[in-house]
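Some chains omitted; the rest stay in position.
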């Protein structure tokens, strides 16, 4: 592929774009497995080198994608099978040993903008333990060992006047968690991934991505603790989808060149700026998906004894 | 015009599509004026004949469109100048004489789906008087004459199990208003009309239109009282916008035929079904626009003495 | 008891007040049973005569009270055992035979006033079937027989300008249900009953009761179909509770006369007007209780084959 910008937060989609042109990219490994009964596909993209990171437009690290078409649909148990899959992948990425962990979960985004409300809604349903364990010990839960779970919804800069990274940095410095888990709504390239895909990555959060573009770096480098980011795509950028539709339509044509077309017809695309595409039931879907994600995190952070 | 379906609730857009092919359509009159200082354009499309109605895909009647680009933006007074324009056009369409009117305002749509919440949010801010005037007379407001304003938010069929028309018919039969004003969110063809256009029509509500597709006929014919419908486009159908972008891009090409293309590339469009396109700030915009519309209705229904 | 007004919507409490003075009241029968494991007490007060109705301040009919202290507490299954108890008592009161029933459930109250939001929140979670059964038959649910469930949230008079009874009468006339189930938040006399008691009665709704005082008669007499009312006390009237506390404190005193005291100290009670007493977690409690009630109604209305 070419100089046309791939607007996607999903490493999976970034890789799909690339492989059309370069069928074998060094420094990128991919593993995949499929749970047939639950119709859940898990793909791990590992970007190992800086060269590969540049080609993918994503930092070096591991990106796990859980594709579960059922997540979109209502379910009495909020798709416990998907929560379990998330829990398993998250636990593996956390590499927890026998010590108690102190984990701060950060719900990025804006509660008042439906497409951007995933983070705040996920932290609403977490099982928070830090204050109890600090006051009464893990005995309060009849356990030998309890992780100390805390959470924060930092809000968006237009409302706080502070960068999210400033707030998180302050809270991390003060409360000293061992690990951050950051939740955010993502933008996908294809409507086929909307609200049915979960991405988990150990690279943290990079500036300028996400639905709300409210993100500055939340990474191990900037905060001094490991940062795992969990995201679900809730929107597709409108200009991207029109470009994609156009390309599919034109690909039968001889010698069609998307980039040249986009340039020639720049004004025709102008009205799509700041527009996004989503389903009519997004309010209900985001609410349900947030339960599935909360529960997956709750399971991963629960101690067994 | 071609066989490709024009998905728009706006008579203004329906006419634009038509005039490309048939520059003079009998039975359709158009009047227009522009308030320069406020940047408000008012267009009246009058469909006079059944032939014209068929060509336009809209029933015989009057369609007033207020285009006010500022409506999208925040404003301390919720754009009082636009409310005044709405009030003026609505009052003219009501043709109120010196009698007190009993008016039932119906807020269609679904409060829990942002793009479809305009109707419920508008009725939240109306000045309701019927119960007071019935109990204490217009003297309660220090007026000689007061219109009797009532409102209802019937909800959507998936939640009530009843057609909106059944509920409204029952309430109309019981409370006998002189006039219905029905509010609904609309679908536009162009993103340029989103949230900055108000359509007022004396044709009532037709089946199968609107954002939620929850509408069956609410017309003078079905209810026995005049029905004025007020709508604001809050979404654009995704397939339409892709088709439009494609057409603009291709129109330089010799002999491009949209309908043929759509047919050939049907699967490429399939993923756009049930998707809509809207702005990221739609939650805030719908809230603000609903104040502008409520206030316009409040002004139109206020008695001067 | 005396001329001091008993401000309670619960027949159970009305009877308790009475029996202190008149230990055997003709025309009132009481049955009671207790489920020890679930800690659920069910009391049926049957008011059989007009004399008894006058003494109790409640119309002739059957009043079932389910007292379940656990209802107040969070529970993963929203207290399914209480839903089952409600379902059983409701089914018995409905006396459904083998015919399909068309049932309209009415959620009284005001969604925006926490203590009065029970009705609207209960109808949010009902299993609505009428529109599906009318369009596709009970086959759509793989059943031989399906009840036709519809629901409406009429809103409060200050917002609609119409009496609730006008709206319901209109909808009943138009859609002809066989039975109404009306949900409302109640006022109790004792804080010990708040949010842990469900009252079910076949007398419908009487004017001037309930939290919002938005009620006019919704009865078989006024609507032409049987009306079952389900209520949960969410508030206690402040003047009542002060009077009660006072009485308990003073009862050791010789010759204390509550009514005389109330009269002598009228101004001291004046500031309690329009005040109510409730728990700090009422927002969360009403939300949870509404799930328990919805689920009980869903169970009672489900057909077994």
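Odds and ends about this structure:
Per-chain numbering from 1; labels A, B and C assigned in written order.
Just so we're on the same page, contacts are C-beta pairs under 8 Å (C-beta built on N, C-alpha and C of every residue); 3 or more make two chains touch, one makes a residue touch a chain.
Please read all numbers here as calculations on a predicted model, not as lab measurements.
The complete homomeric complex described by this structure file contains 4 copies, of which 3 appear in the displayed model.
We adopt the following convention: only the chains that are shown with their structure count from here on.
Subunit C has its Cα centroid 40 Å from the Cα centroid of subunit B. Averaging Cα coordinates per chain places subunit A and subunit B 38 Å apart.
Subunit A and subunit C have centres, each the mean of its CA atoms, that are 46 Å apart.
Counting partners per residue, subunit B has no residue that reaches two or more other chains. In the complex of the two chains, the subunit B residues touching subunit A come out as 112-116, 190-192, 211-212, 238, 241-242, 245-246, 248-249, 261, 265, 268-269, 271-272, 274-284.
Residues of subunit B touching subunit C in their complex: 123-124, 128-132, 148-155, 157-163, 166-167, 169-175.
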